[in-house]
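With one protein chain removed, the remaining protein chains of the complex are shown where they sit.
This part shows chain A:
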Amino acid sequence: MSRIDAKFAALKAEGKKAFVAYVMAGDPDEIRSLGIVKALPAAGVDIIELGLPFTDPMADGQTIQLAGQRALEAGMTLQGTLDLAAKFREEDDTTPIVLMGYYNPIYSRGVDRFLADAKAAGIDGLIVVDLPPEEDDELCIPAQAAGLNFIRLATPTTDDARLPKVLTNTSGFVYYVSITGITGAAEASGADVAPEVARIKAHTDLPVIVGFGVKTPQKAEEIAGIADGTVVGSAIVSEIAKGKSVAEVAAFVKALADGAHRA
């Protein structure tokens, strides 16, 4: 059982929804980023989504674009991102880490070498935005063979005919993107999301987590309530951008996590 599967089993036993937090590795710099990541579980984060910085994040809005730029300017690399995960793992062996990013840095390192290194660093799953099912041979299939979950995005444009294709090689959980758009843009609407989650659940037993456009504890509660959990990214990254301390970021995250856990 992967750490992700174990986490969802534990949450289910407790009757709790999952709260997933996204932060960019190396933002604003390596030391503070590690401090923030280490503080997340105690703030109530069930799964950590760790952003892998990339120069051309085509699915991200300005908040996460700038976070990636800060991280790259501070010297963050793919190796640095894996090292950060490994340091987190030294102290926490249960909180799953999902690496989220774009394919080129991974392709550039070489898929086999990347998968071995990611596994060794304690990464549990991958979300790679620019790898749809049509390109499964690139990374998805090798990743599953290497024992990593490959978490796919389902979107409002993924219709019923296409959904089985999207779900086929997905594992860990399904990430439903609540809006057509980029991260940090429009606010998700519970009324729009609920039937979509039901639609996906009719096709799969995997947990469905909803992200994009969740910014407040109230929204986290609303969205988590109609799915198996929710993700917050840009809102947290905005706090980091303001130069907040680790404790302040953790307090902000805790309010969001509490919101999701009230659901």
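Rule of thumb we're sticking to: a residue touches a chain if its C-beta (ideal position, glycine included) is under 8 Å from a C-beta of that chain, and two chains touch if they have at least 3 such contacts; residues count from 1.
Criterion: contacts and distances are computed from a predicted model.
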Name check vs UniProt for the chain missing from the figure, options "Aspartyl/glutamyl-tRNA(Asn/Gln) amidotransferase subunit B", "Carbon-monoxide dehydrogenase small subunit", "Fumarate hydratase class I" or "Tryptophan synthase beta chain", returns "Tryptophan synthase beta chain"
If the hidden chain were put back, which of A:109, A:203 or A:262 would touch it? A:109
From the list A:24, A:154 or A:200, which touches the chain that is not on show? A:154
Considering the whole complex, not just the chains shown, which residues of chain A touch the missing one? 54-59, 61-62, 65, 72, 77-79, 102-109, 129-135, 152-159, 162, 166, 177, 180-182, 185
